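In this view, the complex is presented without one of its protein chains, the others remaining in place.
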Amino acid sequence: MSMTATAGRAHADPHHIGRTAEHEGPAPKRIVTAYGFWIFLLSDIVMFSCFFAAYAVLSGQTADGPKGTEIFEPRNVAIETVCLLLSSFTCGMASIAADVRNRFWFYLGMAVTCGLGLVFLIIEFREFADLVSRGYGPSRSAFLTAFFSLVGCHGLHVSAGVLWLLTMMAQVFAKGFRADVLRRMMCFALFWHALDIVWVGVFSVVYLLGSGG
Amino acid sequence: MLGKLDWSAIPFDQPIPLIAGAVVLVGILAVLIWVVVKGHLPYLWHEWITSVDHKRIGVMYILLASVMLLRGGSDAIMMRIQQAVAYQSQGYLPPEHYNQIFSAHGTIMIFFVAMPFVIGLMNLVVPLQLGVRDVAFPTLNSVGFWLTATGALLVNLSLVIGEFARTGWLAFPPLSELSYSPGVGVDYYAWSLQISGVGTLVAGINLVTTVLKLRTKGMNYLRMPMFCWTTLASNLLIVAAFPILTATLAMLLLDRYLGFHFFTNEAGGNVMMFMNLIWAWGHPEVYILVLPAFGIFSEVVSTFSGKALFGYRSMVLATMAICIISFMVWLHHFFTMGAGPDVNAIFGIASMIIAIPTGVKIYNWLFTMYGGRIRFETPMLWSIGFMVTFIVGGLTGVLLAVPPADFMLHNSMFLVAHFHNVIIGGVLFGAFAGFEYWFPKAFGFRLDERWGKLAFWFTFLGFFITFVPLYIAGMLGMTRRMQHYDVAAWRPWMIVAAVGMAVLTIGVICQIMQIVVSIRNREALRDRTGDPWDGRSLEWATSSPPPVFNFAFDPDVRGEDAYWDLKAHAKRQSLEHEPPEYHDIEMPRNSPTGFVCAFFATIMGFALIWHIWWMVILGGLGAWATFVVFAWRDHDEYVIPADEVARIDRVSIEDRRNLVSMAGSV
Partner (left out) sequence: MNLLDPQGPVAAANSTILVDSVFIMLAIVVPTIVAILVFAFWFRASNPKARFQPDFVYSGRVEMVVWAIPALTVILLGGVAWIGSHQLDPAAPVPGTGSPVRIQAVSLDWKWLFIYPDQRIATVNTLTVPAGAELNFQLTSSSVMNVFFIPQLGSMIYTMNGMVTKLNLRADSEGKLHGLSAHFSGDGFPDMMFDVNVISPLAFPDWVAATAKSDAVLNEESYKKLMQQGVEKGRPVYRLDDPRLFDLIATQHIPPGPGPELISDAGRPHSGGHDAR
């Protein structure tokens, strides 16, 4: 039974919708994959926004513990920010390299991205370790709870990103620039840029507003 | 070595859960042995467990939901008996047991009955209605299902190993914090929801992408069947709301495991934040469940009235309006927390506004019936039963949205009756209607009408006998979650409700009988046309059950009610009969990724609940390795040769062709 053979118009527009744009059929896989991943990123951002909201609610609840101004170190945060922003750039370079199938620049771009990500993570880890050793761990006050979870949640994402990044490099090494590998690379790049955007939020809400107040 | 786990975790002193657990365990073992002995294991493994076919996954979702419905139903029976006998006495359930039962009942019914049932139906039907071969991400679909199953497994494990939460289905802090709930119950609750929540999110992303990006040629947005629209709305809500649940439960878990202070009484934690966050998820959740049900009713009412859906555009508008407004009403769950009159009034009015598009839907179904030729087959009975029941639930819902009325009815049995009224009368009736309606599509034979109608009438009457008394008890000041009470006026109503529960149970037994009888008579009930109900959308244009590739040819849609259109057209000019040219079809390969991933998630979840840290690491590594192995595979698709496609398609083509050429001639 061939359905393409029919062109019924009898009930074609019973709802008075009028003419609508023609639809060409399913989108190609690259579009579908990227679209799905965008939706995942949006949902991830919703999750972050909950931690942002919690931070906004609890940031004043210091329970006689330290305030933000007393524990934040603007210099470290500045280095972290520079690292992440630069890594977004190098990640973009790697994406372009993958698109033109240039292995050298791809590996280089990814390696630098990885390095910058690791520097970011190390600085953040040291900041956390330092706070905990001073007795300002997340159990000290609701403010620190919210601070550690928001910043830590972003840090966990970056860690997962680094793991993914290394897996991507290994995939390109083993499989070359196959279509599915390229789709994954595109998703990774989206993920990494999204983390950057979230960091801009963390930077502004936690560190900038925090050290101002 | 085993964290908090020791022999005291097994409730040797409590016969009820122990016997129940033993019976279930023996049942599962018996089924497993039967499967292995009969040699069905390879079939199960290749055709179901590792399947990435959206239809198979849909069926497995529904199977999971049905089994869990029996579990949640048993909890309900126990609660109704307890409240019927616990007047001036302790009844037969001590508080620590009763409190677990109502918590488990709510958790199971929402997360492991209603959610998998509607997600299963969406999975089964939506790709068929859109005229495509599968969902956007077939393997992830399988992962999503198996993670949901993991959550269900963990909840049921708590029956015999340790305990379940005794905090209600939303585990409000500070009661759910470590200091007031030191047992593993809340951990079981939170981890099983976290794991199944990931599964739900995956399903949501998958279906949103499917509806938005994978529609067959000519399937414009405004030609999509209503069920696809409600699926889109519902899954957009999943994608936007479930991360809130994940974040909220993560905060609760951080409090419990690492001594954080999100919701504790100490160090500045804020319990009201939990209330806001959980309901910011919880209210959209209600619409996640009920919107697909609305879609099912739209399909059913239109099909069985022999008419296109009345006011299609209004329906689309109403669906999307509900989708958006449902995010702006969460505060009505705690008017009595002292938010102040302006806030209360604004959220009260916003909640009422949702009743407008919902009312529009009811009227549009009403006018779909107007001028129709209504056939009262079982799906239509459920739909009419729904309309009547849901209006009552809507009335009490709007009533609860009036803050001064809520000041007296909040948390009362009236509220309990209200949300059962909308969830049973809306979601469950919808799920049953969809089940009866699409069963022939999934399995190739119809369900027995006689038992189906009996099931409807017992459930319908049983519902009112059970829940009208609860409305009345609420008006008599009875609050929810009472393990015992001393107020004489409440007692007769609790007894009536228990009787109603018995009637509802008969309804469930009829459903089971219906399936048994239908399987026995399957040859007599066989559907060879692929279109047993004189349907209107594309799922009826292929055989029942559909081949793995759904359609031998990509359907080309030229108007709304695509398949009806085709049939109406065929009446006027005979369908061309020259043998069509078949092509190779690429389909995604089966993959054990979902199952293996869920296996490790189960290990990890269990280990987290019992603080067995080495096992947590093992489970985590296993899950990660599964994904890497999956990413490393070289062939994710296989090709069905044109000859094979032709062979499969020709099996039933004559029956289907005859139907199409005769259609509309009625």
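Letters A and B mark the chains in the order given here, with residues in each chain numbered from 1 onward.
Just so we're on the same page, contacts are C-beta pairs under 8 Å (C-beta built on N, C-alpha and C of every residue); 3 or more make two chains touch, one makes a residue touch a chain.
This is a predicted model, so every value here is computed, not measured.
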Chain not shown: contacting residue from B:Ile374, B:Val499, B:Val517 or B:Leu618: B:Ile374
Touch with the omitted chain, as defined above, among B:Ile195, B:Val271 or B:Met494: B:Val271
Hidden-chain contact residue, picked from the options B:Leu5, B:Ala65 or B:Val211: B:Leu5
Touch with the omitted chain, as defined above, among B:Val67, B:Ile81, B:Leu222 or B:Met387: B:Met387
Residue touching the undisplayed chain, where the options are B:Lys307, B:Arg491 or B:Lys567: B:Lys307
Among B:Ile324, B:Met408 or B:Ala524, the residue in touch with the chain that has been omitted: B:Met408
Where the missing chain touches chain B, by residue: 4-6, 8-9, 11, 13-14, 90, 94-96, 99, 162-163, 166-168, 172, 174-175, 179-184, 265-266, 271-272, 305-314, 334, 336-338, 340-342, 344-345, 348-349, 352-353, 355-356, 358-360, 362-364, 366-376, 384, 387-388, 391-392, 394-395, 398-399, 401-405, 407-412, 475-487, 489
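Simple rule for what comes next: only the chains that are shown with their structure count from here on.
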Between chain B and chain A, distance of the C-alpha-averaged centres to the nearest whole Å: 31
Interfacial residue positions of chain A with respect to chain B in the complex: 1-17, 20-27, 31-33, 35-36, 39-40, 42-44, 46-47, 50-51, 53-54, 57-58, 61-63, 65, 138-143, 145-146, 148-149, 163, 167, 171, 174-175, 180, 184
Chain A-touching residues of chain B, taken from the complex the two chains share: 132, 136-137, 201, 204-206, 208-209, 212-223, 239-244, 246-248, 250-251, 254, 258-262, 266-270, 273, 277, 308, 311-313, 541, 551, 553-561, 564-566, 568-570, 572, 575-576, 580, 624, 628, 631-632, 634, 636, 653, 656-657, 660
